[in-house]
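A short write-up of the structure that comes next.
A single protein chain has been omitted from the complex, and every remaining protein chain is retained in its original position.
Let's look at subunit A:
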Amino acid sequence: MAKRKAAFYTMTIPALLLFFLFHTFPTLQGIFYSFTNYDGYSDSYDFVGFKNFASLFTDSNVLNAYLFTFKYAIVVTIFINVISLLIALGLNSRIKFRNFFRGIYFLPNVLGVLIVGYIFNYIFANAIPMIGEKLGSEILTMNILGSEKWAWIGIVIVAVWQGIAFNTILYLAGLQTIPRDIYEAADIDGAGPWSTFWSMTFPMLASFFTINMVLAMKNSLMVFDQIVALTGGGPGRSTQSIAMLIYQGGFQGGEFAYQSANAVIYFIVIVIISVVQLNFLQKRELDA
């Protein structure tokens, strides 16, 4: 038995050490540097206490990045979940070529986010304006990525186009766990499709709804690749997400310590959102 215990330790301790070295240690370093004025390349730095954190709260670029990221993440999460649930319901009903369509809807999930972003960049900049010209529609002739006011919508469209793939498959998996005969029972009771959905289908999907909401929210709060490919954070700083700001400021702007402090705040925000979201959604699951 002692031998068995020893084996379990040798199975885990190397992983623990490596994980500590490459994950926990850099995390602690990040927190450590957030209290300094280190720029990322100099040999020396000084401790500045909470100065970075204090400056963050009055920095309009930081505030702007948080506002953009939250606005974007909430809109994307809602659209992804509504649309993918609708598609999953469609795919789960009696349609022709179901497996073929399921394959098509999942396809965007195997494509690289960055490259999809470049393809849409062209579509927004060239294809849609050309359609707009033909239709004589002034709104469509503009490249929305070039507009400070509307560029974020372009990023939302790309993220939703690609993000629905994975959530659709998860919802479809959930729908397939619901036995068919309870629908027949509801049918006999005279329940319409609308009330069947809200009183039976949706409550039975509760755990899938929770996973999908949390996943979509987490992914969109981290948005980076789409922005690199579509706007680079512009025009101006109108689409600079938190991840983008930390990357640009930290690597190119000599703000290693300052952006580390930003990342610490970002970490706290993500933990709070995750906990609140999980608590709220799981309570709903129990109520349902």
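Things to note:
Just so it is clear, a contact is a pair of C-beta atoms (placed from the backbone, for glycine too) under 8 Å apart; a residue touches a chain by one contact, two chains touch by 3 or more; residues count from 1.
Operating definition for what follows: contacts and distances are computed from a predicted model.
Protein name for the hidden chain, per its UniProt entry and selected from "Extracellular solute-binding protein, family 5 Middle", "Metapyrocatechase", "Carbohydrate ABC transporter permease" or "Catechol 2,3 dioxygenase": "Carbohydrate ABC transporter permease". Contact with the omitted chain, checked across A:Val62, A:Ile87 or A:Ala216, is made by A:Ile87. Looking at subunit A, the residues touching the absent chain are 3-4, 7-9, 11-12, 15-16, 18-19, 21-27, 29-31, 33, 40, 87, 90-91, 93-97, 99, 101-116, 118-120, 122-123, 126-127, 130, 161, 166, 169-170, 172-174, 176-177, 184, 187, 193, 208, 211, 221-222, 224-225, 228-229, 242-243, 246-247, 250-251, 256, 259-260, 263-264, 266-267, 270-271, 274.
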